[in-house]
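A single protein chain has been omitted; all remaining protein chains appear in their positions.
The block that comes next holds chain A.
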Amino acid sequence: MAPAKRRNVSSAKAAKQRIKTAKIDLNDRVELILQSRKHANDVFDVLEGLQSEQEKDVVNAIDASSKLFCTLVERTELFRGKLPEEEEALKGGYSAEEKYSIFMRHRYHSCVEMLLEHLSSEAYGVRESALCSLMKFAAAVGQHPLEDLDWSEHYSFPRELIQTVVDRLLCKTTDNSLLISRFQEFLELEDVRYYVMSSVRASVATVMEKNKGAEMSLYQNNVFSLMSNISMPSKESDLSNFMVKQAAKHEDWKAAKLHEHKRAFERMWLGFLKYKLPSKMYKSVLVVLHDSILPHMSQPTLMIDFLTAAYEIGGAVSLLALNGLFILIHQHNLDYPDFYKKLYNLLEPSIFHVKYRARFFHLADIFLSSSHLPVYLVAAFAKRLARLALTAPPTALLIVLPFIYNLIRRHPSCRVLIHKPSTEDESLEDPYVMDEEDPAQCHALDSSLWEIMTLQKHYHPDVAKAAMLIRRPLSVQEDDIGEVLETTTYELMERDLKIQTKNIPLEFETAVQLLQGGGDALGQNFCLE
């Protein structure tokens, strides 16, 4: 194996020497076994190497054994069909040839056992080579099946082997994400992917059932990393890269059909999402949901339950669920009652501070771009956003203000929010009810956006300038929010720092002490100690 060799080269000289001899030794033995059957007993030495303490030795032994058994499988020197017990084989009336193959088949099984053991080994190198060897075995066995294939509707694929490998990968106690990302290489192969998907489903079902649906963060993490590593093909014609080439009836094979893949994929995800997830997992699933899960499902509407449940949770999870819901509403005709009411209630001070702020405003912009929305709703959104803007950092304000202006532009009857001429010079208390959950009842239309007037005194010049716009009728052209969605505070700082002015204004009040000036806020509360 290439990585193992590389490691050999880089290690210390003496060790290298020793390993080299050991390796040569093992390789020689493999050669001998393959050359003539009289050295068949040397296979025990090779298997002994697999149980060594030294990581390097184990890796070498894995290499050697994979080479040995792959060749043997290719030569079809392993026993095919139902395997008799070893003692039985010795007793029974088998020819020497058969006895040899039965013997080797047993050794093969014990080797696979040991390799599976190694999959949960401590050392990553061992795990990696064990995984690779197992996959090599799978490929070889797929090509030259060890079972009898009398009935023709079965296609040769080492399903049991894959199942056990997947079971091992989805370990309950260790985080296997590194190994799983190595496994991704094999997931490129269509048939492997197909069978892995069904094995994952089976594994999840059994494990979770056994655990009675309780959260198992490590296991679920492993499952998620394996599942999110699966990249689905988008066209039927892309399905060309198989591990096991089927001799006949290739067309009817399930693993060669895209819709079968999709169904397997869908069942796998639904099976996974059926159980309770840790909240972090919720978020990470929702982040990838809209672009790597929903498009590959045969019936995306099956996700409705999951998404509505997530949307009900509130907070950041709801924000993330919006994206999937949007796709369902937009492309799959989902009718979601009280969608806008819920969206309205999502508006909390924290939306300006969460990581997914840009995504939320992007989607909110899309949701509110319909011109068929009732005026009271749009006004409620505008007013609520304005009220929340009183707690927002400048980067968020630079999004929110154009957002509100766009709302008013799209719905000209909302203009009363910023322009409400009245004959008598009355002044009134803000009629807007912030705590009201129903946008229809919050009296936003009777109010005015005094908050934006307040923001005209904001300390950041760009925000203040943006807020000044309500003094005059808004321009017809909508502002493009996309540009400002990703602005960071540092970018704002840079913008100010880059301004070149000829003469920099200086403070004219002569500075004498550190804690002077500015209303003495610092000087009265702190001392120089």
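Convention: contacts are C-beta pairs under 8 Å (C-beta built on N, C-alpha and C of every residue); 3 or more make two chains touch, one makes a residue touch a chain; residues count from 1.
Here is the rule we use: contacts and distances are computed from a predicted model.
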One chain is missing here; what is its name in UniProt, given the choices "Nucleolar protein 14", "Proteasome subunit beta type-4", "RING-type domain-containing protein" or "Elongator complex protein 6"? "Nucleolar protein 14"
Of A:Ile33, A:Ile102 or A:Leu455, the one touching the omitted chain in the full complex: A:Leu455
Determine which one of A:Pro349, A:Pro412 or A:Gly482 touches the chain that has been left out. A:Pro349
Hidden-chain contact residue, picked from the options A:Glu48, A:Asp338 or A:Glu494: A:Glu494
Any idea which of A:Leu417, A:Ala444, A:Ala466 or A:Ile481 touches the chain not displayed? A:Leu417
Taking the full complex into account, what residues of chain A touch the chain not shown? 348-350, 353-355, 387, 389-394, 417-422, 425-430, 448-451, 453-455, 457-461, 464-465, 470-473, 488-490, 492-494, 496-497, 499, 501, 503-519, 521-522, 524-529
